[in-house]
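Pasting a structure below so you can have a look.
All protein chains but one are shown at their positions in the complex.
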């Protein structure tokens, strides 16, 4: 019998809606928490069996960056997503993709319009992000402007295909908000890397919505691996060498301000977040 | 002194226009024909020096699929290209990309409109391709329909950014014909694979235009490797086992029609192209 | 229910002996022939359903080098193999490996000694291969010489570990004939590439033995994909551009010898093999 995960067997066929027209569903998978453990025990030998129980071994692997055992699990998803999200997604090259071809088939005219609550002004302190949320009125205007562009694109596209223009040309007027679909297969190590980057607050909201659904699926699939990843990767804080040195000086009783260090503003504020009470004392 | 290629040193800085607003220019490179030879001689030992001159060795490597020495050369290009071309391009995962981010900066509103000579109707025998070319009148109408959609997208986009909508949202109305830019770095082996697929008649015309420019750059850079690739990859014909068996039967004097074989229509027609006169005899 | 392959479910747990102490066994797998078809239909759209039955579609994909749907299947093997075979195997980088660590555990002293029938003299025409087989006597001497070296290595190793030398140092005297073990996970596209290279007559006999077992496992797992691969890859012949041109000239009635062409000796002999009777005529 090949290894299985009852939670994933139950998951197959379930369609999770994402954004206004998108979805994620599990098509297939290979392996489970025990598969990671099994591969690690091949590497480290039988001795590990007595020394470490499965959960401890998985946490040890994650803590020490021993990533190859996590490559022994695989997941395959069917995803429907806007093209601009797809373009961020494919930056993760260690994965396999089969996408619908707009040269072969005409895609249904479905474009992403953000929910009013997700409409926002340009951030003032983050060049790449969203800042203050829009009022319902402003959000409504924004959504209308988007849909105006989508309609114009659809009209042009339909006029062209109505005159039998080749599909591969007619589709170039479609907006990057247009939905596409693909099958996506990735191993668990690379999936965790994808999730850490795409659940990060700096990732665009829309791809975060997909990453969050996949994270919950992964949690059901490999709960012990997922927990180790959450503790040692997702919620980890990395201190640079200079930051760690500053923290040691603080703990040695020095009273420091940023000017006494070489830290940048952002680096200093991360230190303050971590050991704030000592600084206040 | 590190290895160099005079033709490539002269090439750096030259901008090759592609399509209506695109370009390709060489930013940097590593290695030359001699670098491939040098790496191969490491593998096969000194004996190869006398047995095979450089050109012969390069042809031997290519003919026998010994691809790793070609990975020892690298090229870095700056490319401006429509998003729909970029989406085909990134299927080649063994390469490095740094693309302009439409979340950080507003891209100039430049969209691809095909030259009238490149406008065509849907192919009747190839689901993914272009068929009969359009008359100048039809091409003109098609181009107007495209530009109508582009203007509507620009209007919506500018209205949104005018009201300070976040860039990452406003840009989603832009069409896939919108130009983007990137730096692309790839080794010579993977470049040859890219070129073979993207110069193929089934590749979309627009990406072929880029591939053809890159092929000429590569020819100047590594002329002996390029020639070997052209002869043994680009212009190679692959005969399936069943096709080769049929050709042997024909050469043994059998008079065959497709019905006497298990070949598909396409496989048979490739055989006819190759040994046509014999079949007629 | 996730997709399954009854032949592979039956395969799990079976240990296939390879060489004198090696083995291959299937640990897990994902997908089957229908999974490849399903992924291809996502790309090419529903229209393909009526046009091509599954078998025809798989053959079409293989013939045209549409490889990504084959990446949608995955296989995981447990393999025991000599280190010199392992070193050839890892050249295939698009795969995941968990190997036993000789720093953590002492490997059992098991080294490969070729069967007498596999002992051979240096080839005279192939710098990298075996030529004439050895007589039973010569093979026996060869085997004794190998085992003498293995015993000396074991003696040194055991003396060192007996004095508590660190494992990571003591093991460096072990020969590359020493067996190691690993878990190996790879997708079907990359597996087919591995098999084509490692079943080739130029591959070393010992890795060919492994590849042949894996090929039979793959045939049971995905029979239609395997058959397409055999016909269009394994048994395919590639004609270079110059070779195809020569064949056309022959078929046009020219009487040619190699001197009338630019073909190398090897290229010419491949042409002779293919259209020999015409040349004789």
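Order of writing sets the chain letters: A, B and C. Residues in each chain are counted from 1.
Note that a residue touches a chain if its C-beta (ideal position, glycine included) is under 8 Å from a C-beta of that chain, and two chains touch if they have at least 3 such contacts.
Everything numeric in this text was worked out from a predicted model, so none of it was measured.
Student: By the document's own contact criterion, which visible chains does the hidden chain reach in the full complex?
Tutor: If we consider the entire complex, the absent chain touches A, B, C.
Student: Looking at C:168, C:216, C:252 or C:273, which makes contact with the chain not pictured?
Tutor: In the full complex, the listed residue that touches the missing chain is C:168.
Student: Thinking of the whole complex, not just what is shown, which of B:12, B:117 or B:132 touches the missing chain?
Tutor: Only one of B:12, B:117 or B:132 touches the chain omitted from view, namely B:12.
Student: On chain A, where is the contact patch with the chain that was removed from view?
Tutor: Touch set of chain A with respect to the missing chain: 44, 47, 56, 59, 63-65, 68, 91, 127, 197, 202, 230-232, 234-242, 244, 247-248, 251-253, 264, 266-267, 274-278.
Student: Could you please point out the chain B residues that touch the chain left off the display?
Tutor: Those residues of chain B that touch the unshown chain are 1-3, 8-9, 12, 27-31, 35, 38-40, 42-47, 68-69, 71-72, 74, 76, 78, 96-101, 104-105, 181-183, 185, 187.
Student: Going by the touch rule given at the top, which residues of chain C touch the chain that is not shown?
Tutor: Where chain C meets the chain not shown: residues 82-84, 86-87, 90-91, 93-94, 97, 101, 103-104, 112, 114, 119-123, 127-131, 134, 138, 141-142, 145-146, 148-150, 152-153, 155-157, 159-160, 163-169, 171-178, 204.
To be clear about the criterion, only the chains that are shown with their structure count from here on.
Student: What is the identifier of the chain with the smallest separation between its Cα mean and the overall Cα mean?
Tutor: B
Student: In whole angstrom, how far does the Cα centroid of chain A sit from the Cα centroid of chain B?
Tutor: The computed centroid separation for chain A versus chain B comes out at 31 Å.
Student: Centre to centre, by mean C-alpha position, how many angstrom separate chain A and chain C?
Tutor: Distance between chain centres: 36 Å.
Student: Check each residue of chain A and list the ones that touch at least two other chains.
Tutor: 97, 101, 104
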